[in-house]
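Right, one structure below, let's go through it.
Every protein chain except one is present and positioned as in the full complex.
On to chain A.
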């Protein structure tokens, strides 16, 4: 469950807010496209939702926790329940693909045996298991993106956020990812995907949040996500 009430965000050193008076609510287990032109505030909203920053005004609740005045320990525990696929992948260059992907489970204190089993399952599903011992710097953009997706999925997050998660993927991989999102929703995960890709949105019609100049221009609630099958190869 995501609930924002009159939330504004003004990064330090910036004269005006990049997000203004956002009010929205996304129930648990639902999907939303996050749409809008460049500079509309999509990345800023994702930064708020991934707890990289706190709102400068307003009330924000994530997964039943009030974030606005939460302690560091509360935020730390909340972050472990959130998966994020950043646009720039944010992989740790000194570590192997396996260590990058295993990190969320290790932070939760999972046993090394379980971590290994889960990590290889998700890596195999994303066709990057053979790259487990490689460093991210030696991978292509698509492979790095799949590694970032694997890291976001491994902890079975209650909230999954993705920023242009298909921009380096081939069509078949993008389609598989959409199917995964649908499966996650069915398991109760809330999924929000920011994209410019209209074809992708057309392929999986779902409710959307449209941002414009840091405010919500339109909230289109048209029911659950449904991936159109067989339209792309």
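Quick notes on this structure:
FYI, a residue touches a chain if its C-beta (ideal position, glycine included) is under 8 Å from a C-beta of that chain, and two chains touch if they have at least 3 such contacts; residues count from 1.
Everything that follows uses one rule, which is that contacts and distances are computed from a predicted model.
Per its UniProt entry, the chain excluded from the display bears the name "Cell division protein FtsX", taken from "Oxidoreductase with iron-sulfur subunit", "Cell division protein FtsX", "RNA polymerase sigma-70 region 2 domain-containing protein" or "Phosphoribosylformylglycinamidine synthase subunit PurS". Only one of A:24, A:75 or A:207 touches the absent chain when the whole complex is considered: A:75. Of the options A:6, A:53, A:66 or A:179, the residue whose C-beta touches the omitted chain is A:53.
Within the complete assembly, A:94 is the residue of A:94, A:114 or A:213 that touches the hidden chain. Although one chain is not drawn, its touching partners on chain A can still be listed: residues 50-54, 72-73, 75-77, 79-80, 84, 90-95, 99, 102-104, 106-108, 112, 115, 151.
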